[in-house]
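A quick write-up on the structure given underneath.
Heads up, one of the protein chains got dropped from this complex, but the rest are sitting where they should.
After this line comes chain A, so read on.
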Amino acid sequence: MIAAIALLSAWILIAFLGLVDSVFLPSPFETLKSFFKLLSLQFFEEQLVPSTIRILFAFLLSVIIAFPLGLLSSQNPFVRKMILPVCSFARYLPVAAFVPLCILWFGIGDGQKVAVIMLGVTFPLVLLIAADTASTPTELIETGRTFGLSKAEIVRRIVLPWALPAIWEDLRISAGWAWSYLILAELVAGNSGIGYFVVQSQRYLETANVFAGILFIGLLGLLTDLIFRIIGSRLFRWV
């Protein structure tokens, strides 16, 4: 908090004294003005809606792929040996390096953004979900076994309910990554979206808009986080 105030004060001071040209560093006031100008129907329609649809679609697809793979990896040694090494390697591949490849394969439209997000999110998410489900205490599983539950019943009645709060938490964190990858994909290529707006503003030297765009992205991330937290605390009251 103190650091934030200090940073803001420094920013105000620099802008007020005119130490740096506003092309490079717009004043907080200009930034705020640009930010409120962004809150228009036009910006929402042209930039926010495409970005949101991309991230929702890509994130959902990543979860749909990662969830069964992660669960199966934790439950079945054969699947684990097949999948986990691939994911462990893949998550160290820098997503940024795949952006040119995604452009080559999917063009500069929505497909490329979805592909970049999925490349970045799916692999680590498989590992996280595998770890979450594998963390089920042995006593709980064995209690289930002594009641004569089958393997499938144990997964449904014990492993999943045990792991869901942790999985939800991991989804919250990976949603943050998804925003970063989306902006990355939009910065490099595209004709709509918040990342595109930022790079366009830079081309026209509308630096206040660049700042406002970045602020907007940050707030969107914060909002996503908040939504996850609120839903999580409603869903998992026992934690």
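The criterion applied here is as follows: a residue touches a chain if its C-beta (ideal position, glycine included) is under 8 Å from a C-beta of that chain, and two chains touch if they have at least 3 such contacts; residues count from 1.
Operating definition for what follows: contacts and distances are computed from a predicted model.
When the unshown chain is looked up in UniProt, the name that turns up among "ABC transporter ATP-binding protein", "Protein translocase subunit SecD", "3-oxoacyl-[acyl-carrier-protein] synthase 2" or "Bifunctional protein PyrR" is "ABC transporter ATP-binding protein". Of the listed residues A:L38, A:I158, A:A178 or A:A212, the one in contact with the hidden chain in the full complex is A:I158.
Residues of chain A that touch the chain left out of the display are 137, 139-140, 142-143, 145-148, 157-158, 161-162, 164, 236-239.
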